[in-house]
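Just one protein chain is left out here, and the rest sit where they should.
By letter and in written order, the chains are A and B; residue numbering begins at 1 in each of them.
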Amino acid sequence: MVSLRFIKVLAIRLTLAILSIISLAVILLIHVSILVNGLRIALLNGFNLLTGTPPLPTESMPLGGVGPSLVGSLLTSGLAILISTPVSIILGFFLVEHRGSRFVGLVRAAFQSLYGLPTITISLIVYTLLVIPMRTQSLLAGSISLLIVALPMELTYFENVFSSIPLTYKEAGYSIGLGRLGLLTRVVLGISKSGLASALTLTLARVMGETAPVLFTIGNALTSYHTSLFQPSSTITTLIFMLASSPFQVQFDFAWGAVLTLYLVYLFLFTASKLVRGVEL
Amino acid sequence: MRCHIEASGFRLRINDAEILKGVDFCAPKNSISVIVGPSGSGKTTFLKTINRLTELYGKVEWSGDLKLDGESIFTLNPVELRRRVGMVFQIPNPFPHLSIFDNVALPARVNGIARGDSDVRSIVKWALEKAMLWDEVKDRLDKRPNILSGGQKQRLCIARALAMRPEVLLLDEPTANIDVVNSKKIEEALRELKNEVTIIMVTHNPNQALRIGDYIAVMFEGRIVEEGPVREVALKTRNPITQSLLSGGW
Partner (left out) sequence: MPDLVPGRNSSTLYNVLVGLNIFFVLTILLLTLYVLISKSSTSIFAVNISLFSNKWSPENGEYGLLIPLVGSLLVSTLAIPIVLIFSIPLVIAIVEYARGSLSRILDVIVDLTAGLPTIIIAYIGLAFLSNWLKNWVEEPLNRFLNFIPLFSCKPLAGQNIGTAALILAISTVPFTTALIREAYKMIPRSLVEALYSIGLYKEEVAYMKISMIKPAIVSAILFSTSRVLTETTIVSLLAGNQFVMSSCIFTPMITIPSLIVNNYGYSTIYPLLDSVLFTSALILYTISLALNFAGLYLNKKLEVIAGG
């Protein structure tokens, strides 16, 4: 005689199994379809995928590359992280060292509100502040948008890294006559090297995948390599967005190549961030 | 008898809780003063206040006097104070990201004690010799401290504190987590060091207090209840707290 309780337990187990298998299958499907379709386009184009320019609507085959957009992505994200990292180090340290203070609580609340800013709003704001006065979209505007995205993210990560340093090392550092700045540069940074590197890489990965902040600010230069800060460019994300909205099948199809490129860059950075954490730098 | 570290009626409140309730204490120059007392009596707090570590992580209020060589420690620059007063912690904490050499060299470099590389090298050698660790690490100075045993790590920490050429050395139960052999080595090192440095040590081990202490102070519930030369206190005390602490351990 099978009890009601046993039936209930079995039902739960079945539901859990079905739902989680569906979730995992969908997740797997996403990765597989990126790889399969992207590989198709990649094999068609070879190395030119990374250096060429996207196909024109009139082409018959999805032949081309993502070169200029890739460069744009790397430059804007790189610049954003370049500025965000030192700021996050100092402020992350500050927030942890002076934790109890009221002032610090207020400062942290202010940073949290920056975190909640929708990325599409950032785009609009930078558009108004920079693009309109400069009369052009630009790499600079794109970088600033990504900086606004990166700052609260990296600050939170770094604050976590710093708070996991055992208090005893900090006390030892103070006890040998280091001031706060000395403690940061000579003890804290040294101890948390790998944690910081991992957080930095992760932030870079997420910033490179952003579309909305750069959508209005970086421009639409998909076919030429602009490396001047004050000229428009594009990112892989805006490229994919453009191709996806294109009515021309050959361009829409080509987007798989751009998707694969972005995916591989993201995968590389994500893996690097995990590996770096375990390594003694 | 000149007190190198002197406290009179010293009270301390941390985050609105009164930990020290009127401490009278004197550590004479070039001697080993031992502080004993039950857990929670405020020994570690007192020690960490002498080099002003307590104020770094909490709201601290004080009254009374706490002096280094006649000067109130609260009128001194805290960073400068911590150069003159070294500390060794209960659980050995050498910096894991620096080599053995750099662990000892850092205080010397940071405080301007050493000018130039050869100066640094001689101070590191001196400090490690005084901590009775030189022979064991002289071939491995570039390695990280994680290869050392607990006892060796603690001696490294002693060397690190000595590298600043401090006037006073504070030790918070330095051998509590160390094996017997290393403990003996550390006690030997301290006995020799007292000629150059005034030593204040917190200990849980009554035998250790009797072995190496010159003066003893008994702390109970935030106050010093008895103080004096070790032999005198041990033999003639009538204080029940002191008697129970010294006879059985706590």
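Criterion: a contact is a pair of C-beta atoms (placed from the backbone, for glycine too) under 8 Å apart; a residue touches a chain by one contact, two chains touch by 3 or more.
Every value quoted in this text rests on a predicted model; they were computed, and no experiment measured them.
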* Structure fact -> Sole touch to the unshown chain from A:A42, A:V66 or A:L91: residue A:L91
* Taking the entire complex into account, which one of A:L16, A:L39, A:L167 or A:V279 touches the absent chain? -> A:L16
* **Touching residues (missing chain, whole complex) on chain B** => 11, 13, 55-56, 60-63, 74, 77-79
* Spell out, residue by residue, where the missing chain touches chain A. => 9, 12-13, 15-17, 19-20, 22-24, 26-27, 30-31, 33-34, 37, 87, 90-91, 94, 107, 110-125, 127-129, 148, 151, 174, 179-181, 184, 202, 205-206, 208-212, 215-216, 237, 240-241, 244-245, 252, 255-256, 259, 262-263, 266-267, 270, 274
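Basically, only the chains that are shown with their structure count from here on.
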* Structure fact -> Within the complex, chain A is touched by chain B residues 48, 51, 53, 56-59, 79-80, 82-83, 86-87, 89, 91, 93-98, 106-107, 110-111, 157, 160-161, 163-164
* Residues of chain A touching chain B in the complex -> 100, 166-169, 171-179, 182, 186-187, 190-191, 193
